[in-house]
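Here the structure is laid out as structure tokens; the discussion comes afterwards.
Some chains have been omitted; the remaining ones sit where they do in the full complex.
Just so it is clear, A, B and C label the chains in written order, and each chain counts residues from 1 on its own.
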Amino acid sequence: MVSHPDDETFGCGGTLALHASRGVPVDILCLSCDPPERRTEITGAAEELGAREPIVLEDQSVVGSPGLIRRVSDSIVALRPSVVVTHIPFDYHREHRAAYEVVKEAVEWAAHTTMYAEPCVVERLLLMEVNTLIPTPHVLVDISNVIDEKRRAIQRHVSQLSKFTWGYYEEFNEKKAELRGVQGGCAYAEAFMEEPLPRSGPFYPVKSVSSLL
Amino acid sequence: MVSHPDDETFGCGGTLALHASRGVPVDILCLSCDPPERRTEITGAAEELGAREPIVLEDQSVVGSPGLIRRVSDSIVALRPSVVVTHIPFDYHREHRAAYEVVKEAVEWAAHTTMYAEPCVVERLLLMEVNTLIPTPHVLVDISNVIDEKRRAIQRHVSQLSKFTWGYYEEFNEKKAELRGVQGGCAYAEAFMEEPLPRSGPFYPVKSVSSLL
Amino acid sequence: MVSHPDDETFGCGGTLALHASRGVPVDILCLSCDPPERRTEITGAAEELGAREPIVLEDQSVVGSPGLIRRVSDSIVALRPSVVVTHIPFDYHREHRAAYEVVKEAVEWAAHTTMYAEPCVVERLLLMEVNTLIPTPHVLVDISNVIDEKRRAIQRHVSQLSKFTWGYYEEFNEKKAELRGVQGGCAYAEAFMEEPLPRSGPFYPVKSVSSLL
């Protein structure tokens, strides 16, 4: 669940492709799309990654509001993900930070029995890195087997790549995946933070556990 | 891994008893014991909970130091726990906060191949509540089936109970377990926060994952 | 000054009833009311607590804005409270957090001689707990003598109680009051945080003191 077309590829494209390659259904929700032509690009990237047709809100910018939170929680209830990935709250990009706030709220409300007849309790919320790096990741996903899918997905974001004559995006993502790969003991990796989800509200359908293992 | 004898019972006694009742080995490490007579009490409580003989450092107070961190990481490597429980970092008790810092450091160093021939990578670090309440828990453990074990363990901390003529500790722990039970949809529960563990240092034996599910 | 009908009862109903029972005028300002039928419920609860007719803004959700802040500061100047109670800033509910921000701003502006011909300098701002617990309270109010008034007020929030078949709200509030009662050395209590108010702006009618006692 990302701010702009291309964030899904730069931040977690390898992880999406890896799970898709194993038959896990993968959905992409993009909170804005400006100009609307970028919709074609994210659709192409989703194809390369093996994800389903993306849901794209064609807003011009991401600003937190009760309405946007509701649209996102509706999507969660419709798509029923186990794991949600979004931006880190200290991203240098204001709309990435706004997306974090919106998605975190939506994950909460999507789980409420008072909001939805069939609420969806997301199990894990993971936060990804686009241009701002995570200082100390909680999870490194080995994407060595799907690095080509990620590279091809990057190539579909033509309008973004064309902002540089020298391949900034390609190189930055290549080096980032290599650096995280060295940390992860593999060729290429993606880094994430884990955001533990509260489980004390009165409205969740499932509330307590009987084992920590 | 707690500051004082009785913290293991008040904070997570039910959870320890629950896992012990299923045959999971349960260890208690107590960072201080003043006066030394309280060692008998924590040993008795461990028996009631079904835990193994506690490891008790007979220090007078918990003060973070490289030496104490090392003793705790040595214990982790020896005991090889999957899940570690300790205090919350915003506990009103200074020594509880110090225990949090020491245990978190020790969990890190216990995982390093450069520190130990057989390092131990702890999977989960959970934080418990003694007198200071967790505002919004991440995990509620249903302890309804072992509430009597917890009650009996509380009774073993005779020197503490005798500080009040009117049963403060018994009542406080009863009401806390009932309140968390209402939140957890069960009769009695214990509340925890989850502290995600970093996984990017160079020295862990296991570094990356290939699935988020 | 609360987000929704029922927050005034769950968070500080006993404290309101206690003061009302002594002849202290008690006002309730509710920042939203969705659906409008809940107005009847909060009016009924106010009656049970001995508070005056509530002021209810029939907005759908609480979103901080200059306009809302102004409506609240106008109310403060009209009602002239000595003590204001609102939500904690770390409440899990976004609209509770928004209410905190709005009320804190309004308390500031209500005290300015440049905003009002007869500004109102609130003496204490207290923060209450609804579903999210205060880790370490600054004030515990003994509500043992008015617990029945609080119970009856809870019963007036029919639309909320009906969300659960098993009495979640009644039980949660009963256990919370008992737990705080154990901490407060009494049968039932409510917990609050104190938010010290700034006193250095140029516009307050009263600015310095001549004693700390």
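Keep in mind that, in the parts below, contacts are C-beta pairs under 8 Å (C-beta built on N, C-alpha and C of every residue); 3 or more make two chains touch, one makes a residue touch a chain.
Quantities reported herein were computed from a predicted structural model and do not represent experimental measurements.
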Report the copy count for the entire assembly; 3 chains are displayed in place.
6
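Definition applied: only the chains that are shown with their structure count from here on.
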Over half shared or under half: which fits the residue numbers at the contact of copies chain A and chain B, same or different?
same
Using only the C-alpha atoms, find the rotation that maps chain A onto chain C and quote its angle between 0 and 180 degrees, to the nearest 5.
120
Per Cα centroids, the chain farthest from chain A:
C
What whole-Å value do you get for the distance between chain A and chain B if each is reduced to the mean of its CA atoms?
34
Distance between chain A and chain C based on Cα centroids, please, to the nearest Å.
38
Give me the residue numbers in chain C that touch at least two other chains, ranges are fine.
92, 132, 168, 172
Complex interface listing, chain A residues touching chain B
15, 18-19, 22, 24, 82-83, 124, 126, 136-142, 183-186, 189, 191, 193-202, 207-213
Listed in rising order, the residues of chain A that touch chain C in the complex are 65-66, 69, 105, 108, 113-114, 198, 200-203
Chain A touches which residues of chain C in the complex?
60-61, 63, 92, 94, 131-132, 163-164, 168-169, 172
